[in-house]
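Okay, so here's the structure we're looking at.
Heads up, one of the protein chains got dropped from this complex, but the rest are sitting where they should.
Think of it as A and B in the order they're written, each chain with its own count starting at 1.
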Amino acid sequence: MVKKIKISINGIFVEVEDGTTILDAARKAGVIIPTLCFHKDLCIAGNCRVCVVEVAGQKRLAAACATPCEEEMEIFTNSLNVLHSRKQIIELLLSEHNADCTSCFKNGNCELQKLASDYKILKQDFIRLVPFKNYTIDKYSPSIIKDDSKCIRCQRCVRTCAELQGVNALTVAYKGDLMKITTFFEKPMNDVVCSTCGQCINHCPTGALVERNYIEKVWDAISDKTKHVVVQTAPAVRVGLGEELGLGQGVRVTGKMVAALKRLGFDAVMDTDFTADLTIMEEGTELLMRLKAVLVDHDPAVKLPMATSCSPGWIKYIEHLFPDYLDHLSTCKSPQQMFGALAKTYYAKARNLDPETIVSVSIMPCTAKKFEAARPEMHDSGYRDVDYVLTTRELAIMIKQAGIDFMKLDDMHFDRLMGESTGAAVIFGATGGVMEAALRTVYELVTGRDVPFENLNITPVRGMDGVKEASIKIENPLKEWAFLDGVELKCAVAHGLVNAKKVMDSIISGQANYHFIEFMACPGGCLGGGGQPIPTSPEIRLKRAKAIYAEDEGMPLRKSHQNPEIIKIYKDFLGKPLSEKSHHLLHTQYTARKRY
Amino acid sequence: MTTSYQLKRADFIFKYENDWEKILSKCISRTPQELINELISSELKGRGGAGFPTGLKWKLAAEVVDATKYVICNADEGEPGTFKDREILSMVPYKVLTGMAVCGYVIGAKEGYIYLRGEYFFLQPELNKAIREFEYYCKGINLDFTIRIFMGSGAYICGEETALFESMEGKRGEPRNKPPFPSSYGYMGKPTVINNVETLAHTYTIFKYGAKRFYDLGVQYSRGSKLFSVSGDTPKPGIYELELGMSLADFVDEFGDGDTKAVQVGGASGFLVPRKRFDETAIGFQGKLTGISLPTGGSMMLFNSSRSMFNVLDNYLEFFREESCGQCTPCRVGCQQLLMGIKAVKRGEKNAKYLDKLLRLTETMKLTAKCGLGQSVANSFSSIVENFREEMIY
Partner (left out) sequence: MNPVTDLIKSLADQHGRSRHNLLPILQGVVEQEKYLSEYSMIEIARELDLPASEVYGTATFYSFLEYKKMGRYIIRICKTITCSMKGKNQVLLAIQDMLKIGVGETTPDGTFSLLQTNCLGFCHKAPAMLVNNEVFTDLTPEKVREILRMYMNKKKEGGSYDN
């Protein structure tokens, strides 16, 4: 049992477990201590010194985030010493920060701005350091813009990139006044191992790291009468968008979101969930084909385990770090890109539109999707399949710009043809969701029966453990799949690239013998994506996940192959999964990239 | 009891003694507890500048149960105006090596490292020779202890003990949060004793001559002798072993050029004492002697009346602006603001009152910086600006 200790904070007595930091103890006592470099997702740095507090008997102030409580500690978070020092530290940070707030993308959602506002640093007469530094803005990445003049060196991005993602595209370099956050040899983010996942953006307290935004482009398209603008929305957007628009965390806003998109003037509002269901059909079939090729035909060219390919951050990561293992990736495009390819073919044909006039926009919880849409191979429709990718945050900005009172909107439905979806598609937004959706369909395809889990909820692949494992034994399959009788289908789910690396390492070392693995670049899956509302934390992600699973439970259809529009597209257009047309439009190949 | 604050020379450190084998053998025939008690009763305090009681440091590390522990000799002598450690390592390396091995025996460490600053690269061949001979002897007396040199690469901050560990672990030399302290979580996360070169050399004196001999030198709270690196406007720059507790006036009598305007005690991170305070200032550790008492790593820089205190401060601040590790706000931004601030005042771009804002900033830096360096960089600023304000302004 952990020892309990008694301390007092501003005269309030609290009992905490030994080892609790002053910051956590204060929160327990209902005392808020401001922080900047602290983030619940990350290790303690103790760098910014904003959280300093006074401890009776100690000459110096202690960083609340980094100092463990000791028995009978008397802590003061608001003494004059603390207030003066804290104000001066904020002022120092402002002096090295390009505080041109009105022209900043993060204006209104900046932790430094909030501190400056809370502490009313009205007389800022320290010398402004920014003009003396030779800052450049790195805007070469299609996903991320890095502006060092706004960086306050809290290192949250560096810790994110290393601890959550294991990518280490960002690092701290130099020392003293020259110390800065940068990449290998200060190359543009686009030229290094960056996965474009955008977690650095989600964890940046200021506007030093933001997404490259395409809001103006989309407004232009919408107002261009010669263009037919279609929009698709990813599953995780509907459980995040509300946070940006004044609703609480984990509130589902699917119907309002559709209504808002229609009010914004999109010509067709459809759903990435539709192509998520399609992905399951294609990917599920691909898995079965691979199983057959390996187990029956012993084809050495076909690789297992098969890895999912929905997460473009994960794709770029594996291309950089494990270029020899690209054969393991499912050839399926992500739902976004499947949608894009179909919008300018299937949809265009059905609606009798010239694909040339179609502008395809997607709303994604993700910044890597911006990179993915820009990949040169994503032109299978004969055009760029997805023209603009907006993050959840960018959509919220458009909604505010348009003066839409989001709360007052009545729910609306997605447009037909590519707007129908099942619960299986919705859960793509949570870690384990693709796996669960695939298993629901694959198991039924093979056995003719429902997956053997209560109410179709495959709970072992749910939850926030970094790596999850599940296995399903296939018994009494349909004749066609007789070779799978008795096979124990071994699956794994990894989210956060640092966990993806663990799984990849176990595959390479031969320790693991999975058949099928779901990889998601971001912690929690897409609901914790780099394009989702800021802030993020384990608690927030849990709430969003709960909303996702509630959405699934509320759907009348919960298996991808039941989606009537899916049945229709195969009947009218694609033929069958893995058909020639599918291969052309819905599948892709990968590019080996360099780790160094 | 010694109460006088006169300058008294001592001669222990550099005294040539070729009996280290005997001292080492004698030490390891005693119990670790005896050796710790000996050190504690000598009241030896760390000679790097911070002045932590050495015996207590060893005791704390000895009490932690762990199969792997380390002894590290901090030879990252980077404080401007300090050069004694190099002399110790080149003149009497065996005293340091013996101190390390005894420490290893006391705390239960089998590995020792000397973290040698990159600037002292040239010491390596001779020092390695000494280490090999020393290790050979250890083997002979069945003392399982090895010593390796770890080279620094030009970073002042690595003299801070936790930054030094980070550096040895192949990382940027950025100080860690404390607690945990090195005695429980040091190099590679293992219990570690890290001592300054001179401190280890003093342990040799103590183990050879006994704690009393050492204790009898110096004054209350500041026992023993200490090496002083004397530089600047002095006719006799060099290294001197003096008893602690002398008054600065005596020191200036001995080493000044007759026109001493101020003395910087403790290097760039130390304090500047103006002439009018020489009498009331003593050199030692905590505890009031006469007026103020200044701890020091032994750097004594003298300035005569031809020197501009603005230039002196400007030089120090430029040093810190470059040598701050840059991780914590008060030190990284504070150093830049102090340096640019005094220049702006000098140029008339800021008015003289701005110096008060900067003085307030030094208070914040002292209170909030993450490590000892960040907390002390502002010392020179406040002591110079407070005493020579007019020189800052025009």
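In this text, contacts are C-beta pairs under 8 Å (C-beta built on N, C-alpha and C of every residue); 3 or more make two chains touch, one makes a residue touch a chain.
From a predicted model like this one, the values you see are computed outputs, not experimental measurements.
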(message) Based on the whole assembly, the unshown chain contacts which displayed chains?
(response) A, B
(message) One chain isn't shown here. Among B:P32, B:G55, B:G99 or B:G173, which residue touches it?
(response) B:G173
(message) Touch as defined at the start, partner being the missing chain; which of B:T31, B:S153 or B:S305 qualifies?
(response) B:S153
(request) Check the options A:I9, A:L170, A:L395 or A:L456 and report the residue that touches the missing chain. (result) A:L170
(request) Just name the one of B:K8, B:R213, B:K261 or B:R307 that touches the chain not displayed here. (result) B:R307
(message) Among B:G118, B:G140, B:P179 or B:G348, which one touches the chain that has been omitted from the display?
(response) B:G118
(request) Identify the residues of chain A touching the omitted chain, counting contacts across the whole complex. (result) 162, 167-175, 183-185, 192-193, 595-596
(request) With the missing chain put back, which residues of chain B would touch it? List them for me. (result) 77-83, 86, 117-122, 150-156, 167-173, 188, 229-233, 237-239, 264, 268, 301, 303, 307, 311-312, 315-316, 319, 322-323, 325
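Heads up, the rule we're going with is that only the chains that are shown with their structure count from here on.
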(message) Taking the mean of the C-alpha atoms as each chain's centre, how many Å separate chain A from chain B?
(response) 49
(request) Could you please specify the touching residues of chain B with respect to chain A in the complex? (result) 155, 157, 172, 177, 179, 320-330, 332-337, 340-341, 344, 350, 354, 357, 360-361, 363-364, 366-370, 375
(message) Using the touch definition from the top, list the residues of chain A that touch chain B in their complex.
(response) 44-50, 52, 60-61, 63, 66-68, 81, 84-85, 88-89, 92-93, 95-96, 125-127, 129, 132, 152-153, 155, 172, 174-179
